[in-house]
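One chain of protein is taken out of this complex; the other chains stay put.
Up next is chain A:
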Amino acid sequence: MDESQRNIIHVDMDAFYASIEMRDHPEYRHQPLVIARDPRTSGGRGVVATANYLARAAGIHSAMSAQEALERCKEAVFKQPDFTKYRAVSQQIHDIFHEVTDKIESVALDEAYLDITENKLDLDNPIEVGLFLQQKIWQETRLTSSIGISYNKFLAKEASDYRKPVGMTIIKEEDAHDFLMKLPIEKYRGVGKKTVPKMHELKVFTGADLYQLSENQLMHDFGKFGYMLYRRVRGIDDRPVEYLRERKSIGKERTYGQSLADETSVANQINFLSDLVSDTVQKQQKHGRTLVLKIRYQDFTTLTKRYTSKDFLPNDPKVFAQYANQLLEEMPDIERGVRLLGITITGLAPLDFDNISLPLFEIKGKDL
């Protein structure tokens, strides 16, 4: 198999934003730290970007509402994210990656795949490369990372997730099968809240159970994702490390089992999708000029409409929702029933500049 010839490293920074804040504010080190706006001053709004391990022990995790995080842990410290700073650190880490290889696929500020099959260090042993990265990142940023090494992206990511923080896990081809058989089903990428119960219904709790299912059955029950799972559980993933890839768009869509047939529920979903898209746009540190609204009716006719702005759209869920609603007005009767809605921001560019805003609506006393 060609695959065994690749060496892929997945680098995952440990609680990245929280670790940076703990590095810069030693007083946070022994406290549960949540990177989110403080729900007590933001009126309960805001979502957890990440949390340190102390806060995670209290059951706090990313994407949870800040309010819920506070309820789980009264003594948690809330710190508003400073993406400008995180970007700068991420850049530092990427510079280290480039000392090893230029075949880097950034997944987020704190996560990347490196194809080190050929590397600038001329090291044959991938573990030495992993050690080099982990140590150099520590020396230059005083931050810890977890490293997964394997022969494809899927396994490299599973490996980095296997032991955290400050972990290094290698999955060799001869060990992959055992590793995958023991892996709990919820650890398989893409098996989330919705899929787990379905899996349990099929009596699938581990990789070994999954392995028993035929390709046909998996595709029947899970469609395209089933096809992928069938390959993943066999350790097959031939996706290349897409180092040339630049993300052109960020979009979110949802299919509704119960069609939406009135304006209020459509408007609610537009707000929800706008929040999701805005969140990802911010995490990716991008901005875009074009917003695309996609709508699929009950009868499966699908329409898209787009709005392109002269300047980059501010990354504000309210702005996204406003344009999406404008586009929605141009869509024919939604009373027909809407089974899918999607919002995408395209024409993306890295957020390497920021037009400073006047503090028009900020709290008194707070300046630019």
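Everything below uses one rule, namely that a contact is a pair of C-beta atoms (placed from the backbone, for glycine too) under 8 Å apart; a residue touches a chain by one contact, two chains touch by 3 or more; residues count from 1.
Assume contacts and distances are computed from a predicted model.
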item: Candidate names "ATP phosphoribosyltransferase regulatory subunit", "Beta sliding clamp", "Hydrogenase maturation factor" or "Acetyl-CoA carboxylase, carboxyltransferase component"; UniProt protein name, chain not shown; value: "Beta sliding clamp"
item: Touching residue (missing chain; options A:25, A:40, A:239 or A:318); value: A:318
item: Hidden partner interface residues of chain A, rising order; value: 84, 87-88, 311, 314, 316, 318-319, 322, 349, 351-361, 368
